[in-house]
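Only one protein chain is missing from this complex, and each of the others stays in its spot.
The letters A and B name the chains in turn, as written, and every chain counts its residues from 1.
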Amino acid sequence: MMRHVLARIIGLIASLSLLVTAAFFVIRLAPGGPFDEERTILPQVRANLEAAYGLDAPLTTQYARYVSGLLRGDFGPSFKHKDVQVSELLGAGLPVSASLGAAALVLALLCGVPLGFCAALQRARVLDHATSVLTALMIALPAFVLGPVLSLVFGLRLHWLPAAGWNDGSLEQAVLPVVTLAAPVLAYSARLARTGLLEVLGSDYIRAARARGLGLRRIVVAHALRPALLPLVSWLGPAVAFVLTGSLVVETVFGIPGAGRFLVEGALNRDYTLVMGMIVVYGVITLLCNLAADLAYGWLDPRVRRY
Amino acid sequence: MSSIPAPVLELRDLTVQFASREGPLVAVAGVTLPVRPGECVGIVGESGAGKSQLLLAPFRLTASEAQVSGIAQLAGEDLLALDERALDRVRGAQVGFVFQDPMSSLTPHRTIGDQIIEVLEHHGRARGQAARERALALLHKVRIDEPVRRLGQYPHELSGGQRQRVLIAIAVACDPALLIADEPTTALDVTVQAEVLTLLAALRAERSLAIVLVSHDFGVVSRLADRIVVMYAGRVVEEGPAPAVIAAPRHPYTAALLDCIARMDDSPDAPLPPIPGQPPEPRALPAGCAFHPRCSRAQARCRSESPVLASDGQRAAACHFPLSI
Partner (left out) sequence: MAGSILASVGTELPRHRAALAAAVLLAVLCLIALAAPALTPHAPGTIDLAQAGSPPGLGAAHWWGTDRLGRDVFARTMQGLRVSLLIGFVAAFVSVAIGVAWGALAGYAGGRLDASMMRIVDILYALPFVFFVIILATLFERGDVLVLLAAIASVGWLTTARIVRGQTLALRQREFIEAARALGMPTAQILWRHILPNVAGPVIAYATLTVPQMILYESFLSFLGLGVQEPLASLGSLISEGARDMETASWLLLAPAGCLTALTLSLNVLGDGLRDVLDPRTRS
């Protein structure tokens, strides 16, 4: 088991290095710099600015400097907000995004998984069909549709909740964005839980367990639950990535000062360091979550564990 | 006058039907099967003969929901009238089941020990340390080596034969009066088959366990059975004491099945005669005797009139022109 974990961690570091390297070189090699959008600058001034940002050194040197900076937690200064360090921006935005994302994930799983299981146990009856329809709807509604609509209905028309804003994460501000972000994850979780349980309940060993007279409750809890969770667990890595990308939209729609919004603005402004910083952070989070999901999968299925 | 002991399992005029898009599918049609305590009944027939459904349906263990009519009693208790919870108390405790594929009958992510102890605890036979000791004793009884180590192992760490023996241990853990084994050796190697059958014979002798052994393999059944029942297309076509049926079958189908088995005294070049044709689809049963299209002795009467199971007390055959004694 330890060997397995070690191998995965090494893989993670390799992926991350590849990611950082690829991102660095491609963005650096792209035409157009942060100054292209603004008014034309005298070549002399441009040369000075480039020197100040270290853009005049050969690429490999820039790369080495950047990586050593990363390891120290220094992402460099923002190209757009020139007096601000990227790490400051990230430091301000990440906690907001993290709490939003975490709340959404927890809500989605806590509601979705039991819903999916109940639907499976009530197969082809009312609850099952209703769940099917509800989840189909939630999957088809992207955050940029659901968000504005919820904001319109509950904020602007019914006045039950604030239509936008964050206000340092007060509960009523958080409801709409968290629900918007959680909806598709909830839907997928419910579906995966449902199919997972249905598939397991149809297997031979469940029939054999019934033949031993173990009741339905015992069978579901002790024999069916763990394997039923497997499809869900293997999806959790992508689920986190999903929440990360979703947060871009949710933060934009509801005006939340999170890291996702910085990424979008950075892309629109060709702010290299900010964009790269975000990508590295997202990459790390996603890879770590994939690793955690892998390990959880291994724990759930002893056949994998023994490798 | 000796009193005949009450049967452990009483199936009378049992009919099992499944719903399908084209209407009800009759898998078992009016079969009567009493099983006495300590008796071993072997049920033989090709796939689709209804032999498994006959025994699984009264206990609601069929793959899809079946409609069962007739009489099905276990130790006098009406199985068809029991609700799911009551049936749970019967399954595993008063009747044990052993299925065909040992790998797919054990829960892959739970240890052997957990699965044995669970049955003991659930049916209230033992708890905690006592349950563990009984589990070890059971493993020992079914001749599993290193029982202590095995308790902590997972199913995939055991061989096929060992898994089947564990399943037998689980099936008899609560000392049921009846064991139903549905093709218990089909998925095993020949040498392992012999071990499993020997084990079943030993258990039967020790505990006066009644066994119903379902198989398509006459050879397997003949090792263990006191009585043989041959089924075809959902009906019983022959039954009688095992040695008698094997030595002198009355129904042409039984004879044909026996002919398929290679014997020691056969010449190595002699071809094994297969039975021509296929077993009929339940939806498309031939008129008259269901076997007549494949029977070398079929006559006009066979094509129009369905034969009745005629018994002489010991043996019975459903044929208009049974083979001579």
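Here is the rule we go by: contacts are C-beta pairs under 8 Å (C-beta built on N, C-alpha and C of every residue); 3 or more make two chains touch, one makes a residue touch a chain.
Note that the structure is predicted; figures quoted are calculated from it, not measured.
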{"item": "Where the missing chain makes contact, among the chains that are shown", "value": "A"}
{"item": "Which residue of A:L94, A:A239 or A:L263 touches the chain not shown here", "value": "A:L263"}
{"item": "Touch criterion as defined above, residue of A:F262, A:Y282 or A:Y297 at the omitted chain", "value": "A:Y282"}
{"item": "Identified contact with the non-displayed chain, of A:A119, A:A182, A:A208 or A:V253", "value": "A:V253"}
{"item": "Candidates A:I13, A:A64 or A:L152 - the one touching the absent chain", "value": "A:L152"}
{"item": "Chain A, residues in touch with the chain not shown (by the definition above)", "value": "11, 15, 18-19, 23, 26-27, 30-32, 136-137, 139-142, 144-145, 147-149, 151-152, 156, 195, 198, 202, 237-238, 241, 244-245, 248-249, 252-253, 263-264, 267-268, 270, 275, 279, 282-283, 286-287, 290"}
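The definition used in the following text is that only the chains that are shown with their structure count from here on.
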{"item": "Interchain centroid distance [CA atoms averaged], chain A/chain B, Å", "value": "54"}
{"item": "Touch list for chain B against partner chain A, complex", "value": "59, 61, 63, 84-85, 87-93, 97, 99, 101, 104-110, 118-119, 122-123, 154, 156, 167, 170-171"}
{"item": "For the chain A and chain B complex, residues of the former touching the latter", "value": "203-205, 207-216, 218, 222-223, 226-227, 300-303"}
